[in-house]
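Of the protein chains in this complex, all but one are displayed in their positions.
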Amino acid sequence: MAQTLAAFSTVPLRRPDRPGLLPAMIFLVLALIPAAATLGPQSYLLGLFTRVMVFAIAAMALDFISGYGGLVSFGHAAFVGIGAYVVGILGAHGITDMLVSLPAALLASAIFAYLTGTVCMRTKSVYFIMITLAFGQMAYFIAGSLAPYGGDDGLTIRLRSTLLAFPFLQNDRTLYYFVLLCLFLAYLMFRAIVYSRFGRVFRGARENPTRMATLGFDVFRFQRVGYVIAGAVGGLAGFLLANATEFVSPAYMSWQRSGELIIMVLFGGIGSLHGAIVGAAGYLLIEEILSGITEQWKLIFGPLLVLVVLFARGGLLGLAGAMRERLARGRPRA
Amino acid sequence: MKISKLFVTVAATALFGGVAQAQAQEKLKIGVIATLSGPPAVLGQQLRNGVQLAVKDLGGKLGGREVEVIVQDDELKPDVAVSKAKALIERDKVDFVIGPIFSNILQAIFKPVTDAGVILISPNAGTSNFAGKECNANFFVTSYQNDQAFGVAGKYAQDAGLKKIFLIAPNYQAGRDALAGFKSFYKGEIADEVYVPLGQLDYSAELAKIAAASPGAIYVFLPGGMGINFVKQFRQAGLADRTVFLSAFTVDESTLPAQQDAAVGFFGGANWAPNLDNPQNKKFVAGYEKEFGAVPATYAFQSYDAVLLIDGALKLTKGNVADKDALRAALKKADFTSLRGGFKFNTNNYPIQDFYLVKVGKRADGKFQTEIDKKVFTNFADPHAKECPMK
Partner (left out) sequence: MSTGLFVVQVLNGLQFGVLLFLIAAGLTLVFGVMDFINLAHGVQYMLGAYLAVAFYALTGNFLIALVLALAAALVFGLLLEFVVFRHLYDRDHLEQVIATFGIIIFLNQAVKTVWGAAPLTLPIPEMFSGSIVLMPGLLYPVWRLVVIAAGLAVALLLYVLVSHTRLGMLVRAGATNARMVSALGVDIRRLFMIVFGFGTMLAAFAGAMIAPILSVEPGMGDTVLILAFVVIVIGGIGSMRGAFLAALLIGLVDTLGRSFAIDILRLVMPPSPARTVGPAIASMLIYMLMALVLYFRPAGLFPSRGR
């Protein structure tokens, strides 16, 4: 029984008490990047880091349900794709105002999360992983069959989202800061949720659902609400991704993408929201740098993942924490 | 004191920067975006090989300028392709981008590349939207418009009076275009029209349907691994003996090494074949086989032509790429000797060229290739050009 319920018995979970300086430093660095980018290939760097932040938002949402809630979803990319497709489809009909497309993206993803969550929450551990994968695949195939919206080829987005007819996001820099703002707000929101009463029940359900049920909480409903929130934030990431790449395709929802999101979460360190940012940055930047060096870069990347799992328990943040402990010898971590 | 120091620093930087700029202008940079990972990697490799061979054959110089080729893998992911395209344009400062293979990648990189004023030359993907309403002065195609390649078999079937044709293609935009393109020329009876999921490898279900329908011919568009499997299984099911096999991009030099004898005698429609009889093509095929050990396919010859196109244009502008209007005008002239013989651009920068029915044959040395069977279209212009506002 214990094994099926405690999904993360061996992964060291960072206790969500003191956030520390690290998140602040991360946001500071992100805020300074546009200035640094002017020294180099600006649009390329801005585009790269915008994508990093967009995936960080999606990874953060996944970290919330996986790391804190114990619900490992292998279909998270579907929410990103749905948000992106809402932008694409509305755009194809001439609607670009974000006051329409943003709430629509959030709503569509939330509804999908609610419906699929109702079915998924009945299962546990690996069955949960598989059924979220199944729903992710269904979304992928449905998107691919939408012939009027490009089908498998995808859809180009003529205009980025506007705000009351003003081409608000057309400028790469403005888009960058808007995404950064969304990332920051998402971070604050998740932080607040995790420490709230809801969050405590949610986390408690991960550790021991039976105990929570005995205490009188409807575990199923709590988990579903968490899943819907994560789905909606995934939709937000999709909205931003469509704007950033000016393109949307079913590839955004493939199971490989969902797998990449899981890797990003693990890379940074499960169960620490800012770890998702570090993980997304680490994954995408390593991919970008390595693929520029050699065509056979996957020969290095694959084993790298294995090594991270084997030796970097707790991801990059865990490594950083371990190094910090080494440096401050003898002083035990609180 | 401080001001003069500042002045000297600024002047030195400007001078140094200027010198560096001038030096940077010496080498011409060409970016290549192709799919080099995953199952379709063999196509991207052909594209890249064609470019590299052309540059080598021209002595490393295009229009008198030394050239550097930077290759990027789009991983068949549209958002990765956009990022790589932006890297090529801004970090590497390329003047030309040659690529991609796939239509969905073209859809993704079209806007960023053309908006930046960089010339995009597609040596394979040729979707209808960029031939028509969305044509662009910075976009050139050395392959064909997809509908044309698909129409070849249709016209042949119509002229040859083939009856009751079974159609099969994957369920995505290019697949639908393929069957629509075929039907635009073939007006006879269609036995059935089947779309299979993209990436499907086992055709036992569809083969049974074909046998039940007993068609006079089948028209197949199943690129890559899909085509390899279909051809093998088609032959194994004994259907090859009584059904004429017409196709597009299903039996070509990228798939023949795996299909081998199973594909001999099957027909395809293309704008070229390795045995096309002209001196520059003979030299190209021999050179390609010597360098890369495989028979070249359309992906390689079209990217080779793309480099020749650039070379021809640069000769006209005397190596100058700064004057974009002059460069575009020079490119439009298409002043080069194409491997396929005659080459000229239509108003939408897509080629007007001949198309042939090709047949798979086995060579004396045991390798397989497509061979010209008959010419089906002469100076064929694509049907979407009239919607293009360019003149």
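Here the chain labels run A and B in written order, and each chain numbers its own residues starting at 1.
The working rule: a contact is a pair of C-beta atoms (placed from the backbone, for glycine too) under 8 Å apart; a residue touches a chain by one contact, two chains touch by 3 or more.
Please read all numbers here as calculations on a predicted model, not as lab measurements.
Asks: Out of A:Leu22, A:Leu133 or A:Met189, which residue would touch the omitted chain in the full complex?
Replies: That would be A:Leu133, which touches the missing chain.
Asks: If the hidden chain were put back, which of B:Gln45, B:Asn146 or B:Gln353 would touch it?
Replies: B:Gln45
Asks: Which candidate, A:Pro34, A:Gly69 or A:Gly144, sits in contact with the chain we can't see?
Replies: A:Gly144
Asks: Which residue, A:Leu22, A:Ile111 or A:Leu305, contacts the hidden chain when the whole complex is considered?
Replies: The single option touching the absent chain is A:Leu305.
Asks: Across the whole complex, list the residues on chain A that are touched by the chain not included here.
Replies: Where chain A meets the chain not shown: residues 1, 3-4, 7-11, 66, 72, 119, 122-127, 129-131, 133-135, 137-138, 141-142, 144-145, 147, 255, 259, 262-263, 266, 270, 296, 298-299, 301-306, 308-310.
Asks: Could you list which residues of chain B touch the chain missing from the display?
Replies: Interface with the chain not displayed, on the chain B side: 37-39, 41-42, 45, 171, 176, 193-197, 199-202, 204-209, 211-212, 214, 224-225, 228-229, 232-233, 236-239, 242, 254-255, 257-260, 294.
Basically, only the chains that are shown with their structure count from here on.
Asks: Sort out for me which residues of chain B touch chain A in the complex.
Replies: Of all residues in chain B, those touching chain A are 36-37, 71-73, 75-79, 82-83, 86-87, 89-91, 103-104, 107-108, 110-112, 116, 127, 171-174, 176, 197-198.
Asks: Quick check: in the complex, which residue numbers of chain A touch chain B?
Replies: The contact residues of chain A facing chain B are 40-44, 47-48, 51, 141, 144-145, 147, 150-156, 241, 245-247, 249, 251-252, 288, 291-292, 295, 298.
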